[in-house]
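The structure that follows is given in the form of structure tokens.
With one protein chain held back, the other chains of the complex are shown just where they sit.
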Amino acid sequence: MAVTTPELTATEPHGPTGLWSWITTVDHKRIGIMYGITALVFFVVGGLEALLLRLQLASPNAEVLSADAYNQLFTMHGLTMVFMVVMPIAAAFSNYFLPIMLGARDVAFPRLNALSYWVFVGAGLFMYSSFILGGAPDGAWVGYAPLSTQLPETVRMDFFALGIQVAGIASIASSANFIATVFTMRAPGMTLMRMPVFAWMTLIVAFLLIFSLPIVGVGLWQMFFDRNFGSTFYLAAAGGDPLLWQHLFWLFGHPEVYVLILPAMGIVSEVLPTFSRKPLFGYAFVVFAGIAIAFLGFGVWSHHMFTAGMGPLAEAGFALSTMFIAVPTGIKIFNWIGTTWGGSLRLNTPMLFSLGFVAMFVIGGLSGVTHSIAPSDTQQHDSYYVVAHFHYVLFGGAIFGYMSGVYYWFPKWTGRMLNETVGKWHFWLMMLGFNLTFAPMHLLGLNGMPRRIYTYPEGLGFEFWNFIATLGAFTIAVSVLVFIVNLIWSKRKGDVAGPDPWDGRTLEWSIPSPPPEHNFDEVPVVRSVDDFWHRKYTEDEEGRLVPMPAVSGGALAVDETTTGGDDDGHGEIHMPSPSYYPALTAVGMTVSAFGLTYTPWGWIAVGVGAVTMLLGLFGWAVEPVTKEDQ
Amino acid sequence: MVKRSQMMRRRLVLLFATLGLALASCSGSGDQSALDPKGPIARDIDNLWLLVFWISVVVFVLVEVALLYAIRKFRERPDEDFRPKQIHGNTRLEVLWTAIPAVILAVIAVPTVAGVFNVREIPEGPDVLEVEVIGHQWWFEFRYPAYTNAAGEPLTTASVLHIPEDVKVNLIMTSADVIHSFWVPALNGKRDLVPGNTSNLTLIADDPTPSDDPLPGQCAEYCWLAHADMRFKVDVDTQAEFDAWVAEQLEPVVVPTSGPELEGWETFQSVCTACHQATVQQPDGTVETIGVSLAPNLGHFWGRGVFAGAKYEITDDLMAQWLDNPSDLKPMDPDRNDIANGRVLGMPDFGLDGTQIDGLIALLKSWE
Amino acid sequence: MTDVTASVDAPHDGVAHDADHHDVRPIRKAAMWVFLGSECMFFGAMISTFLLYRNTTGDGPTAELFNVPFTSASSFILLMSSLTMVLAHAAFERKDMRQARVWIGATALLGSVFLAGQIFEFTEFVHEGLTFTTSPFASSFYMLTGFHGAHVLVGVLMLSTMYVLSLNGRLYEDRGLNVELVGLYWHFVDIVWIVIFTVIYLMQV
Partner (left out) sequence: MAEAAHAPHHPTQKAYWQIFVLLAVITAVEVAIAYIDMPSWLFVGGLTVFMVMKFAIVVGYFMHLRYDINLHRGFFTFGVIGAIAVFVVLLATFRAL
């Protein structure tokens, strides 16, 4: 089914090569690859932190880590996994595949896209530099005041406050970018209801991010001012209320957890139909369930604060709103099972991970519902039961979903297949290790083991299950090693995958892999959901699948596209030219963040950083998108 | 080569073995478990939990079985050319699996809302025992405003909360530094102690606990270094035992006049009163409260049985180690203490010599 | 949202899709509007922090300190700058570059006068004992008006850059920094001040 690629006459601007080409790239595919690699590196780092934590908790009163080291590591494990692993992996897939799935040649603002990546990298390095500059943040990933503002003379929580602020700016920029891309750059004929579900989920995630990050931005500025300029936002003695931070944080926090899971749900909604050879069951219902989750996501934040003393009315209200989030989630799960029902399932690794996602997310979702029961949540809150819940939805859910995405789309961005046998070993090892680690935590939590404790005494019945969890954690580590071996080996020696190895349904399978920089020679006209599938197959009278009668080899995909007026359809394709301004602006922003951490003498660095940022922004605002435009 | 489906089946069995093993051993609940309540409120919460738990198990089994059945039945058989029917959806089914979960949740919602108001109800009336709980970095302070000693100070103790059986105890809770959370799973859910706010928690214990096996509790909100070692005990007494305990606690401790205790008393006055407090009876009979209450009250300290946030049993050699260098036994950061502004992050190492340590131990023992 | 799809396709089909340079202006406007939507959340959070702490004045000065006539004058100035901004955009649409430059300059000037007024007002308040650390009321007041001032400053910077660019004719329509987008941003900063002025200065509830 290879699409014969007409002779390219696109004038590829002769871009720089080597490292400089990566620093100045504005191609959404290369930025996607950079996001993916950075996320994988942080995933390994976050994983090592988790192993250290598990070693310390393997036995009571252990001496592996001191309390101070443990606190830094569990805080950085949380921050790393949320802000530097799961969000960037979602960004990697969205950056790479959103434009292609919509039939576009790039995102709406290529240079803003580059800025988002470089600011994210700046934020990551800024936060990790804290390890050698006086200790990493140790206030837990939620950084509750007044603990976060108790020691203004240290810099640890300044790295927390400014690190998330800078990462937030990167996410707001990329959200605006994706929203503009989805609403203004779809292929002709592709209405919103003909978009792939992954595109829908990326759009909803962009809305969740762009409307929730400013709120935590205000909270973080307040924390930063309390710590460095003596303001009294959270100082109880002066009349400030520490609960204000919890409200502002969780107003962002809950939409954030949907930001972490929805892209994985989007990937599963692409993988399941492809490997069941059946359309997604109830496309519209899955999409509207996603939108419902987005709206409800803004109305439930205080279920993280049932024990904070908000009074019965608020607790009852948020318990009810939280309960009804289970309805749209249930719709999604039933529709996924509906998709596999009556299909012809090929159990390759992407399919295994997606099925693993559905199986594990059911457990995580149900334990989530038990949290919405406010009275029983007072026993579960801040215990290991909650740790089990969010690992079942974040690891069993998001990470399994993204692993499915990696196995599914690896052939597209490298041109080679990931090895199936090694893939299956990776899946089963991760499945086993995951359950061994996090299933016992349900029991530990209910047996009264609180969260974030660096050790526990003997005699409370925590020893056995903590040991099992540590074994599980090392099994996961082995499975991640198997995964990395698979990635490295297959990049060179994997079987050559054509443009459409899985007989896919969406537009990215209609272009060669790896795709050229301009994606489509001719932008396709889209007539239905899963349009590429309907060009290959049709249905006989009882709705059974029938291959489309073979049309002269390969012309199928080409003549379907707009011929673009009278010329022979290969008009000049101008791709935006590389630009170093985004990277420069990101460097300026990171330098300013370092400066702000070390005021008063830091003001010099802030000045230098601000000037660099202004230069970057000014050059960027005046520079034409494509150089020949002059 | 083993047929593919055989291998697949063996792996599925392996998966469910581990899951089953995990769930099957629910029974092993220690005594800080939320699963064996020892008070009416904890029992109500437990009943609500069990209702929701069993509904979840049913839903879990149904959904997972449906998924596994779909995997087994509709797996692509290499031999026959099975071309699936292209079903796009089924609105009736969609309505069904929207309505059913909504109905189940509506059913659960009723006891939930009732439960919220029940758990949050603040008991009033003469028969209610009010106890002020103040969270400090890394120990709990308990004050009984109803009982005051000769010097007019309310009964103050630390790390061990004595309550009579079958009495509604209304804990009025706040924090002196950061947010903590008071959690004794056997009696009630946890409740945060927020500086600047007061919150309430009701404890009702069914029957008294043996004196050597009180109900364990722990701080459940991360409060920095020794969060794991900020524990407390709830000692449930019969009404008679409780009254005797109160009477004994209200007695001022006697200032020694001779022996190693006197040596201890000298050290106590010069070193310990910077943070600790005690109501003492001077040799001339006058009763006064000396010291500052930034750290646990040392009157009747030895009788509590546990110290350092209920992390250690009180024994001579542990007390000697503690007095020698407290940070060896518990992770603290005394260098960041700011006594003037009330910020206490640990007991510093005063470099006491042997005789001072023995004197203090003798003094505290004499104060029983 | 459904009618969104029909109208959105309009600008799309109007332009031959394969033309090498599709019209970027609707794309940039969509991004600006969604960014302004998110800024509502930013200022909304700060305004609600202020409303929470409006009476927590400790022993420091309270809301009586506000000089309503002075602030009304600076609000009027900001309102005028909105007018000059929209006149600048209208002139730019009519390709009347000279007139557009005049109005852009006027907007930048009025913006600067407003900023000067704010700085003067802040020094006045500090003299009367309302500093950033006096009370939660003071902290939230200064943070809200401070961030609004920062947004006005960024606006003045963009306006003066456009003024300089238009001097040598390098002010293009399809660049990031064009009159329409800066106009939207400037009007947004003005309506945030409309809310701040009424809720903080006038209501003093």
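Here are a few things to note about the model shown:
We just call them A, B and C in the order they show up, numbering each chain from 1.
Criterion: a residue touches a chain if its C-beta (ideal position, glycine included) is under 8 Å from a C-beta of that chain, and two chains touch if they have at least 3 such contacts.
Being a predicted model, the structure only gives us computed values, none of them experimental.
In the whole complex the chain that is left out makes contact with A, C. In the complete assembly, the contact with the undisplayed chain comes from A:D241, out of A:E49, A:D138 or A:D241. Among C:L79, C:V102, C:V126 or C:V154, only C:L79 touches the chain left out of the display. Residues touching the missing chain, restricted to chain C, are 1, 3-4, 7-8, 10-11, 14, 23, 29-30, 33-34, 36-41, 43-45, 47-48, 51-52, 68-69, 72, 75-76, 79-80, 82-83, 85-87, 90, 93, 183-184, 187-188, 190-191, 194-195, 198-199, 202-203, 205 (touch as defined at the top). Touching residues on chain A toward the chain that is not drawn are 179, 183, 207, 211, 215, 241, 243-244, 247, 251, 298-299, 302, 310-311, 314.
Just so it is clear, only the chains that are shown with their structure count from here on.
Both chain A and chain C are touched by no common chain.
Here A is the chain whose Cα centre lies closest to the centre of all protein Cα atoms. Put simply, the C-alpha centre of chain A and that of chain C have 32 angstrom between them. Centre-to-centre separation between chain A and chain B, using Cα means, comes to 36 Å. Chain contacts: chain A has residues 239-241 touching two or more partner chains.
Counting partners per residue, chain C has no residue that reaches two or more other chains.
Within the complex, the chain A residues that touch chain C are 108-109, 172, 175-177, 179-180, 183-186, 188, 191-193, 210-215, 217-219, 221-222, 225, 229-233, 235, 238-241, 244, 248, 251, 522-523, 562, 564-565, 569, 571-574, 614, 618, 620-622, 624-626, 629. On the chain B side of its complex with chain A, the touching residues are 8, 11, 14-15, 18-19, 22-23, 25-26, 28-35, 42, 44-46, 48-49, 52-53, 56, 59-60, 63-64, 66-67, 70-71, 74-76, 82-90, 93-94, 97-98, 101-102, 105, 108-109, 112-113, 115-120, 177-179, 181, 183, 185, 188-192, 194-197, 199, 216, 218-228, 231, 311, 331, 336, 343. Residues 1, 4-5, 8-9, 11-13, 16-21, 24, 26-28, 30-31, 34-35, 37-39, 41-42, 44-46, 49, 52-53, 56, 58, 132-133, 135-136, 139-140, 143, 147, 157, 161, 165, 170, 175-177 of chain C are the ones that touch chain A when the two sit in their complex.
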